[in-house]
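Input: a single structure, listed below in structure tokens.
Note that this complex is displayed minus one protein chain, with the remaining chains in position.
Here the chain labels run A and B in written order, and each chain numbers its own residues starting at 1.
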Amino acid sequence: MDPSEVDFLSEKQHVKILPNFKEGRIFLISGDLGPFEPGLTAEVPLWMAVNLKQRKKCRIIPPDWMNIGQLEERKDEEKEREYFTEMPSKSYLELASLLLKSARDDIPHADEVQTLIKDIWEIRMAKLRKSINIMMQEKETHARLDNLTHLEINSIRPFLTSALDRMHILRCNVVENPSTGTDY
Amino acid sequence: MFGEKALELVKELKRSGDGSLPPYNEDCVRQVLDEMKALFEQNQKDVSATVAGEGGRIAGVQLRHASLERNKRCLLAYVYNRMEKIRDMRWDFGSVLPDDVKNNLNEHELSWFGRYNRSLAKYMRSVGIDLTQDSKPPKSLYIEVRCLVDYGEFETEDGNVVLLKKNSQHLLHRADCEHLIRQGILEHII
């Protein structure tokens, strides 16, 4: 999947905004939104939030988990646990990137937040690479990966699926020709 | 060696990779087909002889048959793979092929392209959507641009009118100003 499509999907998530305009309910095809009152929080999809922010029509309220305290806790937990923790969103990195790019002034301690999220991502990716190695070595034929997020899955998809496809072919050949040995 | 010419065709295609399609190799194709004819005729002779009681010909027949199959496979791969590249050009270049591309196609390939074009157009009309547009998802973010010349008024998709004066800066959707950037009227500020 193209990275632009991963971003596209992540933009469906809802975030809270503080509009500076007044408008009644909006009936989008994908659902009803609003009404919008200056100074009162409203919930809109990320793609709309970013658009309104850029046109200076709102401030964006970062999600609860996007603060230093909670992120530091998550980072510690991710480091300690062998398996993947559950992330607050299946598109946490895309969401964070987009907000840090388009609404940085609405995020307290943006620099630290950015670093922490990047750290968490890297810890998870390292775990992912390790799991893949183990999967290859153990010649697993399937795997369960509940807490992987969209971007993480997408980043390993090309390599992992084609490697497993090939291994499957080899395995089938061995089954058909047992005399050629089982070590492949 | 049987099948050498056929292999040349395949190699030629592989060499061109993702680049432009080389001219249709009439000569080489003709040579492969001639070889196939010769192999077939020799096999027919051998089979008749075997039926008439002569021995020792089976191996030869088998070898020639294998060569025939290989030649067929290479030739079909050559034609089919060229066809796939020509097909993909409809999506990359549009319904009119540039001259330098057209010159490398033979008449049957050109006619194939025409039929493909018509078939695709019919499908798109019937579903009511042009599939050759929108190859990337829409972006939410505006891009910042600087106007390089005095262009005048410009209406965006939203109906906002912007005055593009030299050195003015604007926030626009990529879809709105892509063509202006390409023409050198606007400059993307990164």
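Heads up, the rule we're going with is that contacts are C-beta pairs under 8 Å (C-beta built on N, C-alpha and C of every residue); 3 or more make two chains touch, one makes a residue touch a chain.
Definition applied: contacts and distances are computed from a predicted model.
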Point to revise | Name per UniProt, for the chain absent here [options: "Bardet-Biedl syndrome 12", "DNA replication complex GINS protein SLD5", "Ribonuclease" or "NEDD8-activating enzyme E1 catalytic subunit"] | key: "DNA replication complex GINS protein SLD5"
Revision key, fill the gap. For the chain not shown, touching visible partners are A, B
Review point. Of B:Asn103, B:Gln133 or B:Asn167, which one is in contact with the hidden chain?
Key: B:Gln133
Practice item. Touching the hidden chain in the full complex, which residues of subunit B are there? Just list them. Key: 29, 33, 36-37, 39-40, 68-69, 72, 75-76, 79-80, 83, 87, 106, 108-109, 112, 115-116, 119-120, 122-123, 126-131, 133-134, 137-138, 140, 157-161, 175
Exercise for review: Pick out the residues on subunit A that sit against the missing chain.
Suggested key: 1, 5, 8, 21, 23-31, 47-48, 51, 57, 141-148, 150, 153, 157, 160-161, 164-165, 168
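Rule of thumb we're sticking to: only the chains that are shown with their structure count from here on.
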Review point. Once you find the CA centre of subunit A and the CA centre of subunit B, what distance in Å lies between them?
Key: 36
Study note, to complete from the structure: Listed in rising order, the residues of subunit A that touch subunit B in the complex are 2, 4-5, 7-8, 11, 46-48, 50-51, 54-55, 98, 101-102
Check your understanding: Which residues, counting only subunit B, touch subunit A once they are in their complex?
Key -> 136-142, 171
